[in-house]
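Every protein chain but one is kept in place in this view of the complex.
== chain A ==
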Amino acid sequence: MNKKTLSTTAMALLLSAGLALPAAAQGTLTVSSPQDPGSWDPIDTFLVNWASVATNIYDGLTYRGPDMELVPALATGWEELDEGTRIRFTLREGVTFHNGEPFNAEAVKFTFDRLLGDEGAAGPQQSNYTSIDSVEIIDDYTVDFHLGAPDPVLLTKLAGYGAMIVPPQYASEVSEEEFNLNPVGTGPFSFVSYEPRIGINLEAFEDHWGGAPQLANLNYRFITEPSTAVAELQSGGVDLVIPPTIPIGMISTIEQDPRLSVVSTPGPTVYSLRFNTRDGITADERVRRALIMAVDRDTIVEAILGGEASVIASLQGELSFGFDPALEPLPYDPEAARALLAEAGVAPGSQVQIDIRGNDATFNEVVQAISAYLAQVGITASIQPYETNVLLNDIIPQGRTGAMFQQSWGGWTFDYDNTAYSMYHSGEKWNPYDSDPELDALLESQRPMTDRDAREEVLHEIARYTAERALEMPIYNLNAIYAVSDRVQNFVPAPDSRLRLTDVTVE
């Protein structure tokens, strides 16, 4: 009762304070983000939590929002010429950077020269954009991108990370260090202050080409520990907790609080147990199929993941380009699994080792359940947790895993090529065991295709082919889970955590 009066008073106060401000932008939204990327320069990062802040500061030539549709941003249109090896962009006129510099063809050329030059070579972003040979200025508001080979994912890649447009004068005048800590872009929010490991504050950029944002201030705090982030959310210290923070086990805690809610959307990350297809019993395709069929993945998703995931048939979720709704996961059928194992001559009580990342609490539970299901068909599974870096940089690339190993993977471009090529092409870091010329040819054939439909068909074929050979046990596609205070209105969860909070308002 008392509490209610208090909050009503607070709300009245807030409202009157809001009325005193200019009508365009009002209110402050505080976001809890699990990681401080340390630098705000687009060429320096590959962290998703860089993008969950920087998507508000910068614009790209294209934009892809929560609906996953690619739309014009700083480019108002584009044309693919010379069989996809040249793309002509028409640029938006009358756009300025936060510091007043004008946006034009010069800024685009500067951005990509910087990304593809020595400065970009020091960061992790350059390798994503190597299909671009050069950028040519046609006139003030027209540029041509010359490509070495057609790149079907390039337009998507221009909507994020390394392709964010930076101001030429500012970026060349100030030191690299200065630019890392004081970012300037054309986005809807401009930079105010940054305290490493504490937080970053932004304010509305009234002159944004898309109109001023609804919020006056947008603050981020870096909170690594999930229980701290949730406690802050409960006490009103933050209004929004973004992924990857909230563990499945905490969802019920949040839902029990009437002022909080959990919002989720299918995310980019898929979880699987991949097989050692070279040695041991899992070298036999029948055994691999049997192990998949022995595990009730639907029940695992329902019980352990609280429905915040969906069972997958290949290494991609439903939002991925290349996702084939017609491809069904292998059914849960322990009888058939036992029969297949007997046919392959696998004796009951055979051992398999499952290598996992030690610090992933939820997947840890999933694997323990999988081990129980495998026991039902007579396979004894032991679980070997590794320190994440050891597993990723030593055990998997060197092919020293057990019969099965954890692979969780997701790319913000939501293009199956990104996953499939790294997982299945011979000689790739993530493919220590398998070498299949037919699959290699399929993977290579789709890369230069500019016809989206034809390329999607090949991606479907790759997914079918790998599922047919049972190269891995696909388990689930995890949702991106956001926890939101009911103070926040018009919030739309972004599958890739690249939030642009222009339409959000707070009470």
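By definition in this document, a residue touches a chain if its C-beta (ideal position, glycine included) is under 8 Å from a C-beta of that chain, and two chains touch if they have at least 3 such contacts; residues count from 1.
Operating definition for what follows: contacts and distances are computed from a predicted model.
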Absent chain [UniProt protein name; select from "Peptide/nickel transport system permease protein", "FAD assembly factor SdhE", "Dihydroorotate dehydrogenase" or "Protein arginine kinase activator"]: "Peptide/nickel transport system permease protein"
Touching residue (missing chain; options A:287, A:300, A:313 or A:442): A:300
Residue among A:261, A:371 or A:408 touching the omitted chain: A:371
Sole residue of A:27, A:213 or A:226 that reaches the chain not shown, by the stated touch rule: A:226
Contact with the hidden chain (one of A:93, A:387 or A:444): A:387
Selected residue (touches chain absent from view) among A:92, A:357, A:469 or A:500: A:357
Contacts of chain A with the absent chain, listed as residue ranges: 226-227, 230, 247-250, 252-253, 256, 299-300, 303-304, 356-359, 361, 364-365, 367-369, 371-372, 382-388, 390, 394
